[in-house]
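Every protein chain except one is present and positioned as in the full complex.
All chains are identified by letter, namely A and B, in their written order; residue positions are counted from 1 within each chain.
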Amino acid sequence: MQAKVLPYLLLLPATVFLLVFFVYPFVEIAILAVTRDGGLSLQPLAIMASHWKFATALGWTLLLAAVVVPIQLAMALSMATIVTKLKTGRNTILYIFSIPLGLSDLAAGIVWLAIFEQSGFLNSMLFGLGVVEQPILFLGYQNIWVIFLAVVLAEIWRATAIMMVILVSGMGLVPKEYYEAGEVFGANGWQRFVKITLPMLRPSLQSALILRTLAAFEVFAVVTALGGTTLPVLMGETYNWQFALQDRNVASAYALVILAISIAATLFFLRVLRVPKGATI
Amino acid sequence: MRRSITAIVSAALAIAATTFSAQAQVLFWSTQAAPVEETQKMREQVLAGFEGGVDYQASETGPFLTRIAAETQAGSGQIGVIGALHGDLSTYGDSLVDLSDIDLSGIAVSEAFLELGKLGTDEQKYLPWMQANYVMAANKQALEYLPAGADINALSYDDLIAWSKALAEGTGSPKFGFPAGPQGLKHRFFQGFLIPSYAGSTVTKFRSAEAEQGWEKFKELWQYTNPASTNYAFMQEPLLAGDVWVAFDHIARLADAFNQRPDDFVAFPAPAGPAGRGFMPVLAGVAVPVSAPDQEASKALVTYMMQPETQVATLLATNFYPVTDAALPAELPASARALGPAITAMTTSSDALPALLPVGLGDLGGQFNQVYTDTFERIVLGNQPVRQVLDQQAETLRGLMQQANAPCWLPDAASEGACPVD
Partner (left out) sequence: MSAAASTDVPAPVKSAHSAGRFLFWACVFLICAWVLVPIYLLMVNALSSPEQVSGFPKSGLPGFDFSSLQFFASFSGVGRALWNSVLVAVLTMVLSIGIGAPAGYALSRFEFPGKEVFRMLVVMTRAFPLPLLALPLAVMFIRTGLDDTALGLALVHTVLAIPFAVLITFSLFSAIPLEMEEAAWTLGCNRWQGFRKVVLPLVLPGIAASAVFAFTISWNEVFAAAVLTIENRTLPAFLIQNLNVSPLHLKFAGGAALVVPALVFIFAVRKYLFAMWGIANR
């Protein structure tokens, strides 16, 4: 009896909270995407789908996530491994690694723009070293791939720490005996990492990947700072329709697209990294 | 542990509750004077003299619009006075109070601006607050590249192209700059400067051969334009950094260059095309929302904003000029000394062709602007055929004009019913 009721009791506060502060406003907004002037209509979705920027915005958003997230995963795993292996200076190193946690995307955009802009730090350095005679224009609208690269770098810099901290706290929970056993059986460092750490880390990997991917689909401030409107992304278009064009119905349609790809990504990670109910010894 | 959490929560709740206190200050909700220095000056130098106090909050467009919409929907709120550009205010005509009973005796307000403030209705939906214009600015180093025979105070678009070409070739990199970033005001350049200068019209002759020629010229100019322009919002920054030597922008967005290094820059009128020297003013207004908590206090603040001393203080704080006959002081900052004469030279030139801000579009104003920025992005950045793009965008434009049923405004000839797109 208790085991049947208990999970629902535990979920109750979160459910009530989300119903009031998320589901209610969400439904109010989502309805806009399939209505026009109070009546059911597919027109907002049609306007969105036929707009000349929609396909490119969707493409760039997906491509950014596809490039950024795997690199961040690899980096976050390496950083977490380094931290758990450290004997001296672990606190300091871990603190340094997690510094970007405290940064807003606005601040990150400002910093990376200062690096890449025409009279920025990168050009100053190249100029100082005599590599270039004239500052190079990195972020011009014709160099869309350079802008893309700059956004990738800024995103990796800004948001890898989030994954790392989740993975570090997950790695802390892997019992040491497992590694000792692995060592007894002659597994080297890499083998222990692949055979022991990764499988044990599955719950944390799953959470880190889901949270990071969803955030990647909503990338916006950094892209605008570095590329203006040259690199359209879904979130930027949502803003544009909501506030510049003041068509809340189409903005809502865009938001639903972000929601749809997020759900698809979540289902993918839930399936690939299935977590059993409680780990077993 | 649990006890300490409970203690924290209850303490925090208690504090959260105490900060909810009513104050009699009028909340001035604005999109203008948003740069932090200007916000500070608005508070300290412009509004400090208002009895009862003002809480001046400058927001980005997103939060600004969201808050107004929320208060309108909820039917009550805290915003006492809204300050915004004509385009933003025209979206909210229905939720603004009639201000025609405000006592403006002894103050001469520009009739044209008062008319714009009616938003096509019989009520005074907003009062004009301050005005500005767009001009050109150049680094003095650029002057030696000016083509022979060109008069900087009477440039044509052809002169500007030749000048920019000489600059690009002489310095090794494009030195013309244009605020084409997401926060830049590029749409007003197309609506009020480029297209009128060639077609003598903003809407009706949108797809005419003359407009086509204008876009071709702009494409030519773009070859000598710094490609980082698609990132620029405020041209004062690239001007100061030396990335750009010749630029077009809103005076408030050029002012910092003149104030920081007054001896290094010159200001001059926007160029002219075959149809004249097209230019468009910037007009900001103050309005009182229906949901304002204390309408009397709000109207008192609006009246205060119109007084000569306030209008002059506003100029010093924001670089926007008075909309009234307020006398300007003898001591002006470097930016006003340089930019003011350039505006006068432009608006009083023999070929002056004033264009008005869009009227009667309501909440379609944003989509109207988008027609022009989309045209720019497709023709200039996307390199699509000019004729084809103009034909397609003209369809969108015609649809918008019909949906809004908005009659033509200057420089287009007056129309019966919706402004036609030929």
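Going forward, a residue touches a chain if its C-beta (ideal position, glycine included) is under 8 Å from a C-beta of that chain, and two chains touch if they have at least 3 such contacts.
Here the structure is a predicted model, which means the values were calculated and not measured.
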(request) Provide the residue numbers of subunit B that touch the chain removed from this figure. (result) 5, 8-9, 12-13, 15-17, 19-21, 23, 27, 34-37, 39-40, 43, 55, 57-60, 62-63, 66-67, 69-71, 73-74, 76-78, 183, 233-234, 236-237, 240-242, 256, 260
(message) Across the whole complex, list the residues on subunit A that are touched by the chain not included here.
(response) 2-4, 6-8, 10-11, 13-15, 17-18, 21-26, 28-29, 75, 78-79, 82-86, 90-91, 93-107, 110-112, 114-115, 119-121, 123-125, 127-128, 135, 157, 161-162, 165-166, 168-176, 183, 186, 188-189, 200, 203-204, 206-207, 210-211, 214-215, 217-218, 235, 238-239, 242-243, 248, 251-252, 255, 258-259, 262-263, 266, 270, 275-281
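The working rule: only the chains that are shown with their structure count from here on.
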(message) Counting only Cα atoms for the centres, state how far subunit A is from subunit B in Å.
(response) 36
(request) Note which residues of subunit A are touching subunit B in the complex, please. (result) 52, 117-119, 134-135, 137, 139-143, 224, 226-230, 236, 239, 242-247
(request) Could you please specify the touching residues of subunit B with respect to subunit A in the complex? (result) 61-62, 65, 91, 172-173, 180-182, 226-231, 238, 241-243, 363, 365-367, 369-370, 374, 377-378, 381
